[in-house]
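Sharing a structure, written as structure tokens. Questions coming.
Of the protein chains in this complex, one is absent; all others appear in place.
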Amino acid sequence: MDQFLQQLLNGLFQGSIYALIALGYTMVYGVLRFINFAHGDVFMLGAFTALGLHKLMGPTLALLPWPVSLLIVLLVSMTLCAALGIIIERLAYRPLRDRPRLNVLITAIGVSLFIEYSAQLLFGATQRPFPDLIPRTAIANAGGLTISVAQVIVLVTTLALLAGLRIVVMKTRMGLAMRALSLNPTASTLMGVNNSVVISFTFGLGSALAAAGGILYASLYPSIEPFMGIQPGLKAFVAAVLGGIGNIPGAALGGLIIGVTETLVKGYGQELGIPSGYSEGVAFVLLILILVFKPSGILGRVEREKV
Amino acid sequence: MKFSTRLLFASTALIAAFGVCGCKSSDDSTINIGEVASLSGGTATFGQSSHNGTQMAVDEINAAGGLLGKQIKLITEDDQSKQGEAGTVAKKLISRSKVSALLGEVSSGKSLEMAPIAQTAGIPMISPASTNPKVTEAGDYVFRICFIDPFQGTVMSKFAISKGWKKVAILTDTKQDYSVGLTQFFKKHFTENQGTITGEQSYGSGDKDFKAQLTAIKAGAPDAIFASGYYNEVALIAVQARELGITVPFLGGDGWDSPSLTEVGGKAMEGCFFSNHFSNEDASPVIQNFVKAYEVKHGAKPDAMAALGYDSAKILFDAMKRAGTTEGKALRDAIAATKDFPGITGSITLDEKRNANKPAVILTIKDGKVAYTETITP
Partner (left out) sequence: MKRYTTQIVLLVVVLLSLGISVLSGKFDAYYMDIALNVGINIILAVSLNLVNGHTGQFSLGHAAFMAVGAYGASIFTLEMSARLMPLLGGPGSFATGVAFLLALLVGGLCAAVCGWLVGMPSLRLRGDYLAIVTLGFNEIVRVILQNTSGDGVFGGPLGLKGIPPLTTFFWVFAIAAICVYVVGSMVSSTYGRGFPAVRDDEIAAGSMGINTVRYKVTAFVVGSFFAGLSGGLYAHLRTTISPEGFNFLKSFDVVVIVILGGMGSTAGVIIAAIVLTVLNEFLRDFEQYRMLVFSILLIVMMIVRPQGLLPSFPILNRKKSA
């Protein structure tokens, strides 16, 4: 029983990191209706920025208590990545705003490959160790369950960002504009919304979320490389679709479902004759199932395409 | 009819692109040796190390006046760590550069691509570090100078038994044939010698989260955990194991050999053991001279891949000297006759299956550094 609870916990934490990345994915999709393939790569850049920052001002950071230095690193790399996201949108996506969706998708793949291969050129293909921004200690639990500080931080951050994002989208003027743009870009312009500003904001926010995800992910699994964003990015996308793409709580739910399912396959599959290696495919099997049976996702609404 | 013109256009373009052979006559003043290595891509660290070692051996012999009155020219091709490329570049080296022998690859999968090509062309091939038994089965022109997976798996099992560990859990990287092979032979030897496997879990290279597998392993309370994969994942596995309160040592193979292991793993790797081809701490003068020369040139201590790359070239030169020619058949026979060659990675004798018969060293991680423990002979 203890083991099962521990596995559920493992799954929950694994899922919360997927959820964290999925938030940004789903928000960009919700507003702009296209898959930002490069999201996983901004995630990777977030981790590398944090590493660079740590190299640059390591001694100074070491003097501060770890939560403060973590916060500094988080904020700085989130800002840098937000700026990068806005630049990417300006250069690559904005010229395509009236083009067919397929062109935008191809561009997104291009941007993704570009970031990956330039990172490989800059940082090399080999794994690099990531500093312990969060102390590597376990909070032992009475029932023999173990939880680490990093895991708790990831969960708390995910919940906080989930709440924060919900407030931004539902309660602020910018959020109102985002929702208007999402419903109908032409009508929102007519109502006085500056679409370009809203889109830039959405990209900036999405990239900042990705960067935060990258840093926390790297703190949990302290080795980073230029292609580290691909798998989590894909899984987060699946999580977003699972929960209903464009739906913020749905993304969190989808992330948790994937995390728990993967963990259970890894933990118990071997006894049932399913090698743990299959867990890699779990997310995609879930994706195909959901798209066959309920393409709008668990919490999503059915949308009909109008002519 | 637009379509058919396209077709015609396409086919003529093809023939044009195909080109006709303009065979270059090989330059007679040098002996050309081809090397296939993964200088870029996923396994670049291994390829670069083995290339550095090979190049060093070539530079040394050229500085000493060459071989058979000629200078050696090493022609290296990068297979980009990608499937299919090793075969193409092997063909390129044989048909374009007219090489007398092929050195490489580190990975067994790539060597298996090269082997049939070398065999058909009658060009001897020496793999420095491909440990999968199937590699040399490709034919009598294919050799290797490292030990093979069955031996390495058995060595670690012997070591575990000698430590008095009766219960061992296994964690395999199912994406790597290397890891699967090691696990298979470890398990065989260990269970035949009254050992118990308390749990068998697997993962795939590139995975980051191993808590689920480790939680399952922890339930079996093993004395040690055999992690047969590569350093990238093993370091993360160890870190997460310690977080889950698993304190027993990890055991592994030569795939652990990288500075990343301790950089990423840190304290979690303390007291773990792995088998390797050589130890750069070995006090013997031959090894220390090599270590020093390598450090001067590359600014870092040589790893096992560098030593194997160096040895593979040395064995080839030794065979060329004995054969007195670079002709394929004679050279093949000379390589096959290699006996008690004093290599950096131990005394090397090639057996009838063209595999190297040599000892393995067991290394441990102590105070964040890799330290020599013992040598286990076959």
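Each chain gets a letter, A and B, in the order it is written, and its residues are counted from 1.
Operating definition for what follows: a residue touches a chain if its C-beta (ideal position, glycine included) is under 8 Å from a C-beta of that chain, and two chains touch if they have at least 3 such contacts.
Quick caveat: nothing in here was measured; it's all calculated off a predicted structure.
Only one of B:Q152, B:T174 or B:T345 touches the chain withheld from this view, namely B:T174. Here the missing chain is touched by one residue of A:A83, A:I109 or A:I139, and it is A:I109. If you put the hidden chain back, the residue from A:L64, A:A83 or A:L121 that touches it is A:L121.
Contact with the chain not shown here comes from a single listed residue; of A:G11, A:P129 or A:G277, that residue is A:G277. In the full complex, chain B makes contact with the omitted chain through residues 1, 3-4, 6-11, 13-15, 17-21, 23, 40-41, 77-78, 80, 82-84, 87-89, 91-92, 94-96, 108-109, 112-113, 116, 121, 132, 134, 138, 174-177, 180-181, 184, 202, 204. Residue-level contact of chain A with the missing chain is found at 34-35, 92, 95-96, 98-107, 109-114, 116-118, 120-121, 234, 237-238, 241, 275, 277-278, 280-281, 283-285, 287-288, 291-292, 295, 305, 307.
One rule holds for everything that comes next: only the chains that are shown with their structure count from here on.
For the pair chain A and chain B, the distance between mean C-alpha positions equals 37 Å.
By the touch criterion given at the top, residues 3, 6-7, 10-11, 13-14, 125-129, 136, 138, 140, 146, 148, 217, 220-223, 228, 231, 262-264, 266-268, 270, 275-277, 279-280 of chain A touch chain B in their complex. Across the complex, chain B meets chain A through its residues 40-42, 44-45, 174-175, 200-204, 206-209, 211-213, 215-216, 218-219, 232, 235-236, 239, 242-245, 260, 263-264, 266.
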